[in-house]
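Missing here is one protein chain; the remaining ones are kept as they sit in the complex.
When the chains are written out, they are named A, B and C in that same order, and each has its own residue count from 1.
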Amino acid sequence: AGCGSTKDAARPAAGGAGAEAGRAGVVLPLLTSPFWQAYNNYVPRMAKELGVETLPTVNSNSDPAQQVTDINNLVTQGVKGIVVSPLDSAAIVAGLRQAENKGIPVVAVDVAPESGKVFMIVRANNRAYGEKACKHIGDQVKKGKVVQIQGDLASVNGRERSEAFNQCMKANYPDIKVLEIPAEWKSDVAAAKLDGLLNANPDVKGIYLQAGGVYLAPTLQTLKSKGMLRPAGDDKHIVIVSNDGIPQEFDAIRKGEIDATVSQPADAYARYGLFYVKAAMEGKTFRPGPTDHDSEIVKLPNGLLEDQLAAPLVTKENVDDKALWGNSVK
Amino acid sequence: MSAPLVEAIGVGKRFGSTVALADARLTVVPGESHALVGRNGAGKSTLVSLLTGLQAPDGGEIRFGGEPAPPLADRDAWRARVACVYQRSTIVPDLTVGENLFINRQPLAGFGRISWKRLRAEGRELLDQWGVEVDVDARAGDLAVEDRQLVEIARALSYGARFIILDEPTAQLDNNEIERLFARMRALQESGVTFLFISHHLQEVYEVCQTVTVLRDARWIITAPVADLPRAALVEAMTGEATALGEGVTESRVGPDVPVRLAVSGLSGDAFTDVSLAVRRGEVLGLAGSSASGKIELAESLVGLRTPSGGSAVLDGEALPFGDVRRALDAGVGCVPRDRHHEGLVPELSVGENSAMTIAGRLGKYGVIAPSRLRAHAERAIADLDIRTEGPGQPVNALSGGNQQKVVMARALATDPRLLVLINPTAGVDVKSKEALLAVVDRIRAGGTSVIIISDELDDLRPCDRVLVMRHGSIADEFPAGWHDHDLVASIEGVTRD
Amino acid sequence: MRRLRELALVPALVALIVLGAFVNENFLSYANIISILGSSAALAMVVLAESLILITGKIDLSLESVVGIAPALGALVVIPAASAGFGLELPTAVGLALIVVVGALVGAFNGFLVVKLRLNAFIVSLAMLIVLRGLLVGATKGKTLFDMPEPFFALATTTFLGIPISVWLAAAAFGVAGFFLRYHRLGRALYAIGGNPAAARAAGIRVDRVLLGVFVVAGALSGLGGLIQTGYVGAINANQGANMIFMVMAAAVVGGIAMDGGRGTMSGALTGVLLLGVVTNLLTLAQVSSFWIQSIQGAIILVALMIARVTTGRAQE
Partner (left out) sequence: MRRLRELALVPALVALIVLGAFVNENFLSYANIISILGSSAALAMVVLAESLILITGKIDLSLESVVGIAPALGALVVIPAASAGFGLELPTAVGLALIVVVGALVGAFNGFLVVKLRLNAFIVSLAMLIVLRGLLVGATKGKTLFDMPEPFFALATTTFLGIPISVWLAAAAFGVAGFFLRYHRLGRALYAIGGNPAAARAAGIRVDRVLLGVFVVAGALSGLGGLIQTGYVGAINANQGANMIFMVMAAAVVGGIAMDGGRGTMSGALTGVLLLGVVTNLLTLAQVSSFWIQSIQGAIILVALMIARVTTGRAQE
């Protein structure tokens, strides 16, 4: 099958025109999460496979202004393409403009910019994460209290997961009451608040963790200390759905401690981010339609193209699937 | 004669480019009270810091009883040899009085545990010996300055050392308290304790000391029995030149026809009630009284530092604004506040800026300070008041105490005040500078400015046309020029001599 | 009077507790009280450490980074390379000891810069905070460390008389520190140094040595705080301790520790910690809108400060 539906699309191939096309820069949003750390590890690997020459990755350290500066610096260094994972859908636009002025193509990974010109958006839908978690929990719990441990309310990713989760619960499971724990992507905050909340609501039936990398350990630890960590199948088992797809979550699924996780495709992010930037540097173009990697390129209302990668829900059934990135990292 | 108790042999000390001591020497024999005198910045306090092991001399040697001094780190050894009341307060404000008396040597109960009960009891005992009427549990920072000073003295004497240094212990005390200190010193001297005593009040040197050493410009000048060195000779040794000592004013220079400049009526405030007084143009009014008499609070109310609770003050027919220094300045009131370190100077700023701080708005258009005008103003002040400094740009904290005090005076005079209020204007100032400051008072008085001098130092009050004595917050006595020392002192103490 | 100051927060604390009891019936349940205590234990250790330093008139902002880097290094030398460790696989006890040692070393380094080189403590420790935060990210390569042996978590997971060891440990630390500060010459020396270092020196206190010691002890205590935190959350995230210093300073100062040294007690600091713990717990139980919870928490701190100001009648400058 062809790659996307563009006539001149090429399959990602090793070597080739990459080197002549120039170097690409990769901007990371942060490094303090296992997910982005995994992504960061995949970048050089995928670059080698695809034959893209990249500069060392740049870390914006959770600061949107720094991210704009980082893009500026890459532009100054004469890169021919940029792969950026925006910290914020809007607070990236100024950076995109800088690149556009210099005619440098940009691929956005994980977050779709509100406006500005990008060659391609590579992402798995955060709203889909929230919905998948909602459905999985809702189908099993049906009635009662469910806790949502939220991320930083100021981050798009966290916000979209929260909104989707809440909307889906409201629409599909009217008997479920959602309790919220805003935890700012911080494990100690999550533990303290969950601890307190469970005292008042010992009848909680489900928990959605918006980031397994930070919240998995404190959640399990808190449940353990309260004697509420029962394996799946037990009457008192609390249905837990996490989000990230790191190896520790898989372990927990295997042990029956949690039920599922939405695997954010760190490997595919790196691969297709670099793939599209290479394509852009080579002057290729894409059109909406299905791709060769189980995804679909759609045209967003603002005219930008988005390759919507699959974010599989990992449960006991498919947890040992070798294709999951969480099973191949160490 | 026995071996010297303490000796400093050819000691020197530099601070950056400042030579604080050069080849200085001092020999104190047991049982005597030895005075150390010199002008501000002569190096006295520096010598004290060497003698008490706070600093090491750059050169030379300190010996105790013929033995070399212990290493600096061995504080216990130093403390066994010498106790000291430093010029700078060594009170820890947030600790209680009792604990301040026993810092780092609190009485212990079992297991190295501090016994607060014993600490309180022993503290109480120590304070009682001194008649210091403060609560052992009071926060030291809340004490009046003089009580704080007494606590320091009591502490220094309680170490049991046979050699005690007092660096200007009397600067903050009233006469009563000074007398108590001297009585105590004499008693201790009889029991064999030796004192090194530093003061700018030369009469105190004659009162309690047997020997005197003079430092000038960081150097040793002379050591002699006080009896051999009359006051004039002593001052000459300190200043390097023969000085005629100022006479006091013997009769009032303002007649009843001179118009009144300041009329205070029924003024009440923090520590005074219903005070009424009047000062005429060109008159110098003295305001004396013990530290609790309310004289300082009254003065601070006149200059805008405090807001009185009732009454009024009228300056040249206009009501004096209270509680706002800016407006008081604009109304024509100048002030030398009571403590130059606290309210007088901004240490990091230059001599020039400190001296012009009250008139910063007048040195250029729209509040811009024209550097040339600032410089001109400062140079004039430096010349007028004979301030010893490298120049207007020198930070004021590099000056000696007396010269710093002159800068505060310059600041007060900068606005050309009609009423000048001087609170303890010569505290810690050497004789020569004191003369110079009082000469300035005389000069501006001649120009028609009225001056109020708040002090209980007789030398400060001599240039006054009239002295009011305050007791318990009201005016108790009035002395026209020509008063006798003992009458005034008796009135200040509140004792009626039969 | 002096006692009063220490207790200034008690009315506020009581008011909150009463409020809590009305808002949620579970608030005063045994389990919830244990929860509050357990979640406050790590903070308590760091507040204790910071309080000691503040009393001497210094400050160490980098303690928050110690909370992350110390247990991380302790874990990295123990866990296998496969779990992102250094691959040394040293015995667990060595790793645990290393946590305290790293804390002490960081403290010693800060102390050296502040005491010997006379650099400003605020800014030195701010720079160190950034350096150590960076080192944590570098050393863990951003990974979360999970696979530590059980003893790394024991402080939070083991209980004695139904209360986690971490709480006992924090209580004991406060007790010992409180006793020392009140009844030991060395403890009193901290107040003297904070109040008037020149006077302390003149009284024979070895100011530099004591200061250095306080920095070292504070570092070690923060390392322990980090270990408690590790047990509490069950892992070491590369963000561990980040921004914690805000809460540490807030708890200490709300608890009456003066920023400019020489004042404050352990009982006060402890009320500060408990106040913050109770506030967080209460706001969670009340399910205050997650968008406003942070500003409400800040506002409560502000109000507590004002209460402390009014009841003690002292300026806080």
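The rule we apply is simple: a residue touches a chain if its C-beta (ideal position, glycine included) is under 8 Å from a C-beta of that chain, and two chains touch if they have at least 3 such contacts.
Worth saying up front: this structure is predicted, and the values here are computed from it rather than measured.
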{"item": "Interface partners of the hidden chain - shown chains only, full complex considered", "value": "A, B, C"}
{"item": "Candidate in contact with the missing chain, chosen from A:65, A:171, A:300 or A:323", "value": "A:65"}
{"item": "Which of A:33, A:89 or A:264 contacts the chain that the document leaves out", "value": "A:89"}
{"item": "Residue among C:18, C:81, C:97 or C:299 touching the omitted chain", "value": "C:299"}
{"item": "In chain A, positions touching the absent partner", "value": "28, 31, 40, 55-59, 61-66, 68-70, 72-73, 75-78, 87-95, 97, 114-116, 152-156, 158-159"}
{"item": "Absent-chain interface as seen on chain B, which is shown", "value": "303, 305, 324-326, 328-329, 335, 337, 342-349, 353, 357-358, 360-361, 363-364, 367-371, 395, 411"}
{"item": "Residues from chain C at the interface with the omitted partner, ascending", "value": "113, 117-124, 126-135, 137-138, 141-142, 243, 246, 249-250, 253-254, 258-259, 289, 291-299, 301-302, 305-306, 309, 315-317"}
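Going forward, only the chains that are shown with their structure count from here on.
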{"item": "Category of the chain touch graph - line, ring, star, complete, other", "value": "line"}
{"item": "Overlap residues in chain C, where contacts from two or more other chains coincide", "value": "none"}
{"item": "Junction residues of chain A - those touching two or more other chains", "value": "none"}
